[in-house]
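Here the complex is missing a single protein chain, while all its other protein chains stay put.
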Amino acid sequence: MLTNMKSHFPVFENNPNLIYLDSGATSQKPRTVIDAIRDFYEKHNANIHRGIYSLSVRSTQKYEESKGKVARFIKARSPSEIVYTKNATEGLNLVMYSLAGRIREGDEIVITISEHHANLVPWQQLAKRKRAILKYIDVDEEGRLNLKDARQKITGRTRIVAINHVSNVTGVIHPVEEVISMAKKVGAITVVDACQSVPHIPVDVRKMGADFVAFSGHKMLGPTGIGVLWGREEFLKEMEPFLFGGDMIETVELYESTWNDIPMKFEAGTPPIAEAVGLSAAVDFLNGIGMEEVYEHERRITEYVLDKLLSMDHIVLYGPRTPEDRIAIFTFNVKGLHAHDVAQFLDYRGIATRSGHHCAQPLLRRLGAEGTSTVRASFYIYNDSRDADALIEALKEVKKYVG
Amino acid sequence: MLTNMKSHFPVFENNPNLIYLDSGATSQKPRTVIDAIRDFYEKHNANIHRGIYSLSVRSTQKYEESKGKVARFIKARSPSEIVYTKNATEGLNLVMYSLAGRIREGDEIVITISEHHANLVPWQQLAKRKRAILKYIDVDEEGRLNLKDARQKITGRTRIVAINHVSNVTGVIHPVEEVISMAKKVGAITVVDACQSVPHIPVDVRKMGADFVAFSGHKMLGPTGIGVLWGREEFLKEMEPFLFGGDMIETVELYESTWNDIPMKFEAGTPPIAEAVGLSAAVDFLNGIGMEEVYEHERRITEYVLDKLLSMDHIVLYGPRTPEDRIAIFTFNVKGLHAHDVAQFLDYRGIATRSGHHCAQPLLRRLGAEGTSTVRASFYIYNDSRDADALIEALKEVKKYVG
Amino acid sequence: MSGNPFEHPLFIYAKYPRHRGRLEDFTHTGQKGNPSCGDEVVYYIRVEDGRIEEVSFEGRGCSVSQASADILAEWAMGKRVEEVLSLEEETFLNDIVGGVIPTRIRCALVSLQAMKRALAERG
Partner (left out) sequence: MSGNPFEHPLFIYAKYPRHRGRLEDFTHTGQKGNPSCGDEVVYYIRVEDGRIEEVSFEGRGCSVSQASADILAEWAMGKRVEEVLSLEEETFLNDIVGGVIPTRIRCALVSLQAMKRALAERG
C-alpha cells in the first residue's frame, strides 16, 4: 500500500478528521499542484500565443510543456493530439458536435447502459436531432459489460460507438479494446470516456485503439476548469471545429474564415493556462508514484473493503462482488434506509461520500437501485485501510437504525 | 490616480523590471485572488451539488456566493441569470448554438466590423450554415461606431444584433444602448461582448438593455478557465441547452431527457469551482476600488499617453485621437518598422505589449493597418505614469531605427 | 438538521407519520418528485369554503422529504388556502420544519411544492 500519502495533501492537514471517500467526484490536490498554480500566477502569468515578451514566452512554454506531459502520460503520438477543454463533458460534446455532420437518418450510434450522463445525453440528443438510432449495450447484474450483446448491437450501420472505460458507479474496468475492435470492423468511430480510468489505471490510448478519449483534470489530482480530449490526428485534422473565436482561426475575412492547425483549431479563446500548469504538476505527481502502483494500491483496498461489505447483510452492493478488473469505487444502499440519510450519517462520522444517482440514472435503474438513489464511496491514493475501517465501522453502526 | 497598486500583485515583486502593458490580453492577479484559489484547494475542495458532506456544502456555498457577487457586480436581477463558462468565447458560442434553431434562410444577423473574432466567427458560421445574411455595421476612421450605418443595417429582418461594448483594438466604448434600442424596435435579440468593458468601466446589464452579455474572468483580475455569460431569465429558460451531461439534466431516460433549472441547464459537467472562488475575490478587489475610480484612472492615463503619442510623427495610431468614451488601450505602428520588431524592442526595454492582429482582422483591415500587424499597449489599474513614460521613451528611441 | 440524522426528530417523524395515506373524499391533489434522488410526495386535501379541512400524503424518499411532508400536512389543517399558498420557503424550512441543513433543503421543499401544486388546481 502507498503510505504517508495524506501528508502531500494540505486538505487533510486543514481537516484533520476528514475521511474523504468522494474522489470519484473530484480528487484532492497535492501541495505541488497548488504551488504550481500559485507560482504561475505570481511569476509567469501572461496570455499565451503571439505575445513577444518574455512573460508570454514563458507561459506559452509552460502550456506546451503541459501538453507534452499529458501526451506522454497517455502514450499519445504527439502533443498536437491533445486538446484542452474545460472538463471531460466538453470534450465529449466537442466530438459529438464535430461529428454531427457525418450522421444521417437511420445511422446507428451505440453506447452502453453504464454511461455517465456526459457520454449518454450528447449521443441521445444527436440521435434525436438526426433521426439516428441509439442503441445500448447491456451489462450484467454486477455491471460488467455483456460482450455478446455488444456483438449484436454493433452492426454495419453503426457509425459511432461511445463507451466508458471505467464505470463511475460500479468501478468496473470495461474491456474497451474488444468493443473498439468490433467497432473498427464495421468502420465505426470510437469514443472513450476515460474519466475514471486515467486517474486510476495505466492508460495507453494507442494500444486501446480508440479514435477519441476524454477525461478531466480535477479527478486526477489536477485543478478544476480543465479537461483533456485526445483525438487521433487524422480525425482532428479533418473534423469541423466546434467553438469559434480567437486562436482557432488562421484568417478571418468578412464572410469566410480558415482554421488554424490542430490542436489550436479546437481551442477557441483563452485556454485554461494556469490549469494546464496545475495539470502538469498532477501528472508529475502520478508519474512519481507510477500508475501500476496506483492501481495496485486500489486493488488492495478493493479486496479489503469488498470482503467486509459483502459480509454485512444489511448492505446491497451495486457492482462486482469480486476484485478483478475494477477500481475502488463502491456504490451501495443500506436496506430500509434512504441513501441521503445514510450519507448524512457517514458525514456525521466524518466520512465524505456521495449520495444520489451519480449522473448515471439508466445504469442505476438497470441495477435495480430503487428511486436511483445510492451511496457511493470512492477511494484514491491518499486513502488507506484506516479510512476503509472507518467506513465499515460506520456501516455496521447504521444497522441499528434499520427497520 | 490609483497609487501603490502594484504592491497587491505578486508578479511585480517577482519581475521587478516588468512594465506590463498587455492587460487587454489578460490581467495580472492580486494576491487576494491567488490566495483565495489556494485556500479553496487547501481547505474546502470538493465537487459541488448533491454532496451531502460538509466539504461539499462549503464548496457549493462558495460557488453560489461567487455567482451572487458577479450578479451584483453587473446588476443582474438574480444569480440564476449567471452562467459560468470556460471563457467569454464559450459564452458567445453558447448563445449562437442555443439560438441557432430560431434562424431561417434569409434572416439577418447584424454585427460590427470592430468585433473580436470571438463575436464574429460564430455569427459568420451560423449565417453560412443557415443561409442567413451577415451584415456589418461600419466604424469611422478612428474606430467609432457609425450609428447612421447601424440604423440602415438593422431592419425588420434582423434577428440577432451582436456587438462589442469596448473594442480590444481601439479602446472605443461603443454606444451599445443606442444600438440595442434599435435592435429592440425590430424585435432582434441582442448579444454584447463585454470582455473589455466589465474589467474597466461600470457595467449595468439591465440599464444596457441587452439580452446576453459575455465576458472573461481572466481579464478582470480573476483566474483563467472561467468566463461569465449573463442572460435574461426569459431567454435562458426557453433556450435549448448547449452542452449535455451531468448536472444540466433533471431526468435521463434511455431516449429522452429533461433539463434542470437555469442556470444549471447551461453548466454541464464539473464547473470551474476554484476559478469561481478566484473570480469572487477579483470582484471584491474591484469593488474595493470602485469601478468609477477604475475608469477615472484609465482616463487620466489615456489623456497622458494620447498627448505624447500624437506628438510623435513616426507613430500611426489606430483608434480615437481624443480621450472621450474610451479606455486605455493603444494600438499603433511605427512607420517603416514591423510590429513584431517594435514589440520585441519594447520587450528588450522591459515593456510587455502584444503584436499581431489582436483577433480582429477585419477591423485592422478597415483601419488600414498594413498586413494587419500592429502593436498594442493596454493599461490597467496597476499601471501608472511611470509605465506610460517608459513606453513613450522607448517609442522615441525607436525612431532612430526607422528608415 | 445536522449531526446524526437517525437520532434527529425528522427521522422519527418519517418513521411514524401521522398523515400518511389517501383521503377518501379529497377535493384537491397534487404531486411533486425530485427525479434526481427519487423523492416523491402526493397530497390529498379536502377543502371546504376555502379552508383546509383534512390533509394526507403518500410518497417515498429520504427522511427529510417524508417527515416534512407529514409536518406540512399537520400545519396546513385548519388554515385557509391563501395562507398556505403564500407560505414562503424560508418560513417553511425554519419555522415549520424547524431548520434544515443546506444539503437537505431540496429534500424538504418537495412537500411544499406538492402542496402548492395541489391547492393551485381548481378543486
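A, B and C label the chains in the order they appear, each numbered from 1.
Quick note on the criterion: a residue touches a chain if its C-beta (ideal position, glycine included) is under 8 Å from a C-beta of that chain, and two chains touch if they have at least 3 such contacts.
What you see is a predicted model; the values in this text were computed from it and never measured.
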{"item": "Among the chains presented, those that the missing one touches", "value": "A, B"}
{"item": "Contact residue for the chain not shown (choose from B:Ser80, B:Asn146 or B:Gln344)", "value": "B:Gln344"}
{"item": "Which residue of A:Ser27, A:Ser56 or A:Ser373 touches the chain not shown here", "value": "A:Ser56"}
{"item": "Residues of subunit B (touch criterion as defined above) contacting the omitted chain", "value": "337-341, 344-345, 348, 355-357, 361, 370-373, 398, 401"}
{"item": "Touching residues (missing chain, whole complex) on subunit A", "value": "50-53, 56-57, 60-61, 250-251, 258"}
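Here is the rule we go by: only the chains that are shown with their structure count from here on.
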{"item": "Length of the line joining the C-alpha centres of subunit B and subunit C, rounded to whole Å", "value": "46"}
{"item": "Whole-Å separation of chain centres (CA-atom averages), subunit A against subunit C", "value": "38"}
{"item": "Centre-to-centre distance between subunit B and subunit A (centres being mean Cα positions), rounded to whole Å", "value": "31"}
{"item": "Overlap residues in subunit A, where contacts from two or more other chains coincide", "value": "340, 344, 355-356, 361"}
{"item": "For subunit C, residues that touch 2 or more chains besides their own", "value": "35-36, 103-104"}
